[in-house]
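Omission of a single protein chain aside, the complex is shown with its protein chains in their original locations.
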Amino acid sequence: MPGLEHTILIPLIPFFAFLVIGLLNKTLSPKVAGMIGITGILASTILAYQVALGYFFSFGQVDGVFQKIIAYKTSWLQFTDSLVIEMGAILDPISAMMLVVITTVSSLVFIYSWGYMKGESGFSRFYAFLSLFSFSMLGLVLATNLFQMYMFWELVGVSSYLLIGFYYDKAAAVAASKKAFIVTRFADLGFLIGILLLSFHTGTFDFQLLTDPNGPAITSVGGATFMGLSVVSLSLLLIFIGGAGKSAMFPLHIWLPDAMEGPTPVSALIHAATMVVAGVYLVARLFPVFAFAAPEALEVVAYIGAFTALFAAVVACTQPDIKRVLAYSTMSQIGYMMLALGVSGFGEDGLGYTASMFHLFTHAFFKALLFLGAGSIIHAVHTNDIFKMGGLRKFMPITHITFLIACLAIAGIPPFAGFFSKDEILAAALVSNKLIFGVGFAVAGLTAFYMFRLYFMVFWNEAKIEGAPHESPSVMTIPLIILAIGSLVAGFVPFNELVTSNGSLLATELHWEVAAPSVAIGLIGIVVAMVMYRKASNLPSKLSSSLGGIYKAAYSKFYIDEVYMFVTKKVIFNLISRPIAWFDRNIIDAFMDMTAKMTNLVSEGIKEMQSGQLHYYAIYFASGAILFVVLMLWMR
Amino acid sequence: MIEGVPLSHILVVSSIMFFVGVYGFVTRKNLLTMLISTELILNAVNINFVAFNRYLYPDKMEGHFFSLFIIAIAAAEAAVAIAIFISLYRNLKSIDVEDVDSLKH
Amino acid sequence: MSWEQFLLMRHELLLILAAVVVLVAEIATGEDKNGINHTAIWLMASITVVGFLPAPVGKLFGGMYVVDSLRLAMKNTLNIGLLIVFLQSARWLNSKENQGRVSEFYLLLLASVIGVNYLISSGNFLMFYLSLELTTIPVAALAAYEQYKSRSAEAGIKLILSSAFSSGILLFGLSIIYGVTGSLDFSLAVFAGAGSLGIVGFIFFFSGLAFKISIVPFHLWTADVYEGAPTNISAYLSVVSKGAAVFILILTFFSFFRELQDVWQGVIFATAIITMTVGNLFAIRQKNLKRFLAFSSIAQAGFIFLGVIGGSELGMAATVYFVLIYVFSNLAAFGVVNIVAVNSGKESMEDYNGLYRTNPRLSLVMMLALFSLAGIPPVAGFFGKFFLFTAAAEGGFYALLIIAVLNAIISLYYYLLVVKAMFINKSENPISGFTSDFYTRLSLVICVLGMIGIGFIGEIYDYLQSISFGL
Partner (left out) sequence: MDLLTLHIVVPVLTLIGIAFARNLQQTRTIAAIGMGIQLLQSVNLVFAFLAERRGGNTAEVVFAKSIVWFESLNIRYDIGVDGISVAMILLTSVVIFTGVFASWETKDLYKEFFISLILLAAGVFGFFISLDLFLMFLFFELAVIPMYLLIGIWGSGKKEYAAMKLTLMLMAGSALLVVGILGLYFNSAPGGGQYTFNIIELSKVVFPIELQRFLFPFIFIGFGVIGALFPFHTWSPDGHSSAPTAVSMLHAGVLMKLGGYGCLKVAIYLLPEAANELAWIFLLATGISVIYGALGTIAQKDLKYINAYSSVSHCGLVLFAILMLNKTASNGAVLQMISHGLMTALFFALIGMIYARTKTRIITEMSGILKVMPFLSVCYVIAGLASLGLPGLSGFVAEMTIFVGAFQHQDVFHRVLTIIAVSSIVVTAVYILRVVGMILMGPVKEETYSAFSDATWYEKVATVALIIGIAGIGMAPLWLSDMILNSLDPIISAITGI
């Protein structure tokens, strides 16, 4: 669309920053590299705000309905006449919203890292990777078609891989990065096959065509089957596998806790606020197809989301590592978003959709805040283990306050942001599925509990740190403050007007029948946590020993990692790869060698024919001649 | 043409001679006897040629000429062969064919 | 018959003249016989060159002697071979042991090649037989040339006796053929109604000729003789004498025996397969290079039969073309083996280890020669072999073709073994570097030019095809 082509610059500016820093790595001083990165992302942010605000408040609506606008498009690779990968930028409520989220969090993380990463040897490398990530993530949300999305999806995965493995001489970091990439890659396989399947039947990758309720995608392929299953459901489920991988849904979640090996700002940006919600974004992007053509797939989404929310919340209650607790909490919250999408309907019944997006929006603020706060803490105390912290509120007041705000927000206490979005989610769930509502409700309590467990362990309790940790520099605290403000006000954004499943306004109000109990259970959680962890006591250990097996299982993350290890190391490596390698060497190759050996053997065997004795030669001669006579006479 | 002796009889004789020659070549260990065996083969051929010419194609003389040439060449061949036998005998002190097997396999 | 008609026998007459000159030179020179080398070589060179001049064609002696463009080409091909053999022999003949007997060597070889020329020109079995013996008997004497070596005498014995045996069989076959057809003239055979006796005669005839070409199972003398005889004689046997036999085989098959086409195709099919296979299987194991080349030349003979079997114009052209290339390739290989043996006395494959580091040029020539024999581009052997395959495919003999290409792989294996020895293997005491004599170098240059040039000059093949004939 004319006048909006500059939208494409939003992702491209960080990309150029990446190229410049990457190529001139040697010659640029780290400071300059950092400045380039920060300038780049700030420029993107300004553009993104301009575009997003413009979209929401000036040109986005036609007759009160938000349109999907193709701001820019160029064909990149042509497969067939209709299947074309185009590079472009789509503008619609969710992409505009995501632009805001990503650029905001990114710029804050970029700035925060200036302080956090100070003096690290890979400073400029860090900014290069961060810029690459921002490029990929922005490209992902702006994708106009499935394949473009897949491309950036992969790029995001790689940036995540590079950043998790940032401390590449640490074995744990290397293993974590590898794990993250391979697990998500496995999930992406589902995504890719889903794309292939869907595009084969619809003949297009284009989101606009796919999601058009009257378009060929939804209407014409309903009856088609592939290997006995409805094509649309199957392909959407496969695509959802991709989303589940990236968004760490059970059972593809195992990479996320390990990914905390990366620098904390990375965890904040990638593994809390932006990349991990890509799966939610993907489902939201294809939501009309889900809603119209494959409601059963949507149901799967809901159950997976609900289960993950619960599962991760339980695990989070037991973890000793501050970042891992946050990681499980992220999983749990994303499960919430998935759940919301899963229970949603389209149009009038689209509360879940809006709620999900709303939660995505608010979650980005408070979860980024939590991570950056955790980073600030780790920066000060140099450990991740919450049992080694305590009493930090005196030393780090700003961090303390902002962290508290974030905890309140995630616990769903009004008027913090989390309250509003969580309320809508639970309301949507209540309407559609009681079981899922129950789970969501329980998770709300658990969330409050484990967040405040964390909070009290770190900031109250007794100080176990020797010496006096000090507050982080202002380049780190200012982003915290900004995010804290965001966590306070984000809840008041009128999402029902801006982001809805069909683009038009969704009538909604505060659901007190849901809000009151959920706030109550949140408060209960907080109180329980306060009782147990505010001061040093033996309550927690008593409780854990009384829970016995369940606690142990939760502490060990329900042994999912072990199952994976078994499958990969034992089954794939030892039972498949090794035998194949052996088979190749000792059967197939040996067969080729054997033909050579056989030839040699035959050669050795017939050497007596040439005996050196003249009269034997004559015998061969004569019998040869006679043989041919017989042969020819017989054949005649 | 010899009265009363059909061609087949002559051919039988020549064939027997031929195979005796072959047999001799194969079984004899003495190089000279082997050479003599080849002469036997050649003589069988000569009989053939002459007989065919005389019995079947009496108007031309090709067979006769051929046998004459064969006799001449057999002599040449024998000359060269015996010369080589002598050379071999100088080296090996033997003209037994079974001793002549340093080149093999 | 006028005297001009004798000019039809230009090749033979010139060769006889050369023989006489060598004889006179032998009488005229004293102790130092080196002059005879020069005389013989340059005479032969002139004869070879003159042979290429345009010449009349026709018949002599009532069809006993035939000459046409094809036969001229065949003769020229083999005369080049003899020239190269001469060039390669000079250095060896100058050695102490042989010095007194130089002229014998040239005389006998000239006699043999006169036989070769007459053989190709023969139009009658009488002529054929005479020239065939003329071709062989002098060579048998030459095989035993190195009196001081028992192996040389052994080679001579094996050659003369088995050759006598094979001529006996061949003649027996001929006598039967004469009996059933009543003709010895190549152009006048009527096999119709000849029945099985004709086949018996043909097979006997074939086995005698196959003996000369070293076709399995009539090949057993080959390796022993090649190994024992002086290298140059092995070279001569493997190229000129074999080539002559191939030529006369294809000429008689395509004319006299054309009515027995079914029979000879069957025989050739079978022998081609076993010859290639057995030759290759034996060659794999060989350590002595002369013996190695012997088996390689047996295998090559099997490949040559691919050109014969189709009975087509293309096949004949491919055969002649292949032999032409084979002359250069095989003689290059023998030339290297010869000069190395003369200079160092070594002829086993292990001795060749690391040859490239000490004698790079010789190794390169050897490599080209082996590649040419194996049929690897860009050397001419590739073209030769490909056209033989083409000829077989033209006749529809795909089964034979497949076996042949598989055999080509085996042959590549052992040729590469030699290349490996020269280029890859390291040696504690490699053959030290030496400078070859002028004539050897000249011969190798000619061979290399031939191996590279013949493939790329398409006109050569086109000419051969234009003068060939099919059934």
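We call the chains A, B and C, going by the order they appear; numbering starts again at 1 in every chain.
Basically, contacts are C-beta pairs under 8 Å (C-beta built on N, C-alpha and C of every residue); 3 or more make two chains touch, one makes a residue touch a chain.
Here the structure is a predicted model, which is why all the values come from computation and not from measurement.
Shown chains touched by the hidden chain across the complete assembly: A, C.
Per the touch definition above, the residue from A:4, A:24, A:46 or A:182 contacting the chain not shown is A:182. In the complete complex, the residue from A:78, A:537 or A:556 that touches the missing chain is A:78. From the options A:31, A:470, A:578 or A:636, the residue with contact to the chain not on display is A:578. Only one of C:65, C:92, C:326 or C:389 touches the absent chain when the whole complex is considered: C:389.
The chain not shown here touches chain A at positions 75-80, 83, 85, 147, 150-152, 154-155, 158, 161, 165, 168-169, 171, 173-175, 177-178, 181-182, 185-186, 188-189, 192-193, 196-197, 199-200, 226-227, 572-573, 576-578, 580-581, 584, 588-589, 591-593, 596. What chain C contributes to its contact with the hidden chain is residues 314, 317, 371, 376-378, 382, 386-387, 389-390, 393-394, 398, 401-402, 405-406, 408-409, 412-413, 416, 419-420, 423-424, 458, 461-462, 465-466.
We take it that only the chains that are shown with their structure count from here on.
Chain contacts in this assembly form a complete graph, since each chain touches every other chain. Taking A-C and A-B together, the pair of chains sharing more C-beta contacts is A-C.
Averaged C-alpha coordinates give centres for chain B and chain C that are 27 Å from one another. Chain A and chain C, compared by their mean Cα positions, are separated by 77 Å. In whole angstrom, the spacing between the mean C-alpha positions of chain A and chain B is 97. Within chain C, the positions touching two or more other chains are listed as 157-158, 161, 165, 169, 223-224, 285.
Residue positions of chain B touching 2 or more other chains, listed in rising order: 22, 25, 34, 100, 102-105. Listed in rising order, the residues of chain A touching chain B in the complex are 607-608, 610-615, 618-619, 622.
Across the complex, chain C meets chain A through its residues 157-158, 161-162, 165-166, 169, 196, 199-200, 203-204, 206-207, 211, 216-218, 220-221, 223-224, 262-263, 266-267, 270-271, 278, 281-282, 284-285, 410, 413. On the side of chain A, the complex with chain C involves touching residues 596, 599-600, 602-604, 606-607, 609-610, 612, 614, 616-618, 620-625, 628-629, 631-633, 635-636.
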